[in-house]
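Shown here: the complex without one of its protein chains, the others still in place.
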Amino acid sequence: MKAEQIFKELGLEFEKLKVKGNTLPRYKAEVKPEKLEEAIIKFKSNGFNHFVALSCIDWIKDEKFELVYHLFSYKEKEDVFLSIFLPRKEPKYKTLRHLFPQIETYEREIHEMFGVEFEGNDRLGEFILEDWDDMPPMRKDFDTVAYAKKKYESVPLIDEGGEKE
Amino acid sequence: MNENPLPSIIPDKEWKKIQRMLSKRSLWMIHFCTGCGAMEMPPVMTSRYDMERFGIIPMATPRQADLLLVTGYVATKTLKRIVRVYEQMQDPKYVIAFGSCPINGGIYWDSYNIIKRLDKYIPVDMYIAGCMPRPEAIMDAFLKLMKDIDEGKANGWMRYRKYYDQYRRNQMRIFKRWDE
Amino acid sequence: MGVMKPFKALRHLTKHPHTIKYPYQKHTDIEGLELPTERYRGFHSNNLETCIGCQMCSKVCPANAITYVKIENSGKKGLKWRPVIDYGRCCYCGFCTDICPTKSLILTPRYEHISENIDEFKFIPTYQIREKKDKAIHMDEVLFKPEDYVPPKPKEEKS
Partner (left out) sequence: MKEFELFIGPQHPGITGNFMYHLWVDGDTIVKAEAHPGYLHRGFEKLMERRTWQMNVALIPRICVPEPDVNEAVYAMAVESLMDWDIPERAKYIRTMVLEMARISSHLLTMGGYAGSIGLYTVGQWAVGDRDYLLDLFEQLTGARVYHIFIFPGGVRWDLPDGFLRKLEKVLNYLESRLEFYDKLLFANEVFFRRAPDVGVIPEDKAIEWGVTGPNLRACGYNYDIRKLDPYAAYPDLDFEIPHYPKFGDFEVLGHGCDCYSRMLVRRLEIEQSIKILRQVIKKMPEGPHTLKLPNPLAWKVPAGYAYARVESSKGEYGYFVISDGGKMPYRVHVRGPSYTHGINVTETIAKGLNIADFSQTIFSLDVCAPDIER
């Protein structure tokens, strides 16, 4: 089934993204967080069985996190982006790893980089970073230059005491 | 490196010279690609440039290696492994740092996960400029290191022993825990 | 026959070797052209005469590698700032040379600088780097003392 038809059945409004270079159409729609699982199941059963990526965007001015679930159909040759908005304070969502197993990895990364909590995913925790001691680094209010200065540039040089062998 | 088997015949100073002359001819390199500069290692290691002509071969275990190549940027998670590998290597040991990143951070100068100067954490014997350095530059660095070893100038491992406390203090500013 | 297979490898003995015997032999491409060519992005060279000190190169640098020193007797009026490039930062992308309005800052095909001393990787590129054909850079040609600065001779124009 074509994506436009599925959107119509789900009662969602969508926009078409601009495409240059590639040729296939891309549709983006905003979904309510509680309706998302249903929508993904609907798309999955209609041929959209390739889960491309899960991205997180920090809209700091609107105090929101946007999670974009990206699906692709090899049959219909269409891309679908389903986005949900979460509040920036204590962002929480449920895991969808039972639908596509690689969502688990994306959730682990987003948990570490943005601090979004996914209920039901038991593998959240230290993933890419080690010994991290600040707020999640991909958030917009994290200042990487100040952090690098504080952590790395303040380390003193080895004082050789004026003697060299 | 100081045990002299024939103290009565050869004086200590001469013995060290012979040792250095021999050890520069068989530098074994640890097989550890720490960053993107490792991409230029295959041409150097294999038939095109063939570093075995200089007696340098890749070795999988740190215990048998003399040469640690820090190929490019060093993430904090890798730094811990580099320090572990470096401490497992037997004296004398040498470190070559590849490219811009170990000198002053390189293009990742503002990254939150990349250390900026490698010589604050382990001693470095040779730096190569470039991003990434060409195989020719890498070969020249090997030749220059061999010359330095012969002249007794490459003694980063002695520095590490001497200023161990300072190096360890700097390392522990980056790591939260050492023993896991 | 499986038994004879290993002996077939003997014919490779007569082939031309693939290895570049590096310190004695130059790197050449498949047609025998010596590499690197003029297009190679190696160390910078800056003609301090034509540089106008506009500081555009530092604004476009993705690695924040370019800082400036003031040159007092630059021999002419105008802006006296000249770029200092930190090769502990530089990523050899060449954006600085693309944007340079007078094209005084260029990248040369010289690529080699090896040192035990970490402080030797920050210097003022001079026009001498351009002139020499050697692949390696030496500190004596890039160490720049403003009081010793002598403007280069103008090239003789063809009449």
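Labels A, B and C are assigned to the chains in the order they are written; within every chain, residues are numbered from 1.
By definition in this document, contacts are C-beta pairs under 8 Å (C-beta built on N, C-alpha and C of every residue); 3 or more make two chains touch, one makes a residue touch a chain.
If you're wondering where the values come from, they're calculated on a predicted model, not measured in any experiment.
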{"item": "Among the chains presented, those that the missing one touches", "value": "A, B, C"}
{"item": "Chain not shown: contacting residue from B:P62, B:P102 or B:G156", "value": "B:P62"}
{"item": "Subunit C, residues in touch with the chain not shown (by the definition above)", "value": "18, 27, 29-31, 33, 35-37, 39-41, 56, 59-63, 91-95, 99, 107"}
{"item": "On subunit A, residues whose C-beta touches the chain left out of the figure", "value": "17-24, 26, 28, 49-53, 55-58, 68, 70, 74, 77, 79, 81, 100-102, 104-105, 113, 127-130, 137-138, 140, 142, 144-145"}
{"item": "Where the unshown chain meets subunit B, residue by residue", "value": "30-36, 38-40, 42-43, 45-48, 58, 60, 62, 73, 75, 77-78, 81, 85, 107-108, 110-114, 131-132, 134"}
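By our rule, only the chains that are shown with their structure count from here on.
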{"item": "Per Cα centroids, the chain farthest from subunit B", "value": "A"}
{"item": "Whole-Å gap separating subunit B and subunit C, where each centre is the average of the chain's CA atoms", "value": "26"}
{"item": "Whole-Å gap between the CA centroids of subunit A and subunit B", "value": "39"}
{"item": "Of all residues in subunit B, the ones touching two or more other chains", "value": "105, 109-110, 117, 119"}
{"item": "Touching two or more other chains - residues of subunit A", "value": "none"}
{"item": "Residues of subunit A that touch subunit B when the two form their complex", "value": "129-131, 133-134, 137, 142, 144-145, 147-148, 151-153, 155-160, 165"}
{"item": "Complex contact set, residues of subunit B against subunit A", "value": "76-77, 80, 105, 109-117, 119-120, 123, 155, 158-159, 163, 166-167, 170, 173-177"}
{"item": "Of all residues in subunit B, those that touch subunit C in their complex", "value": "47-50, 53, 100, 103-107, 109-110, 117, 119, 124-131, 133-137, 139-141, 143-144, 148, 153-154"}
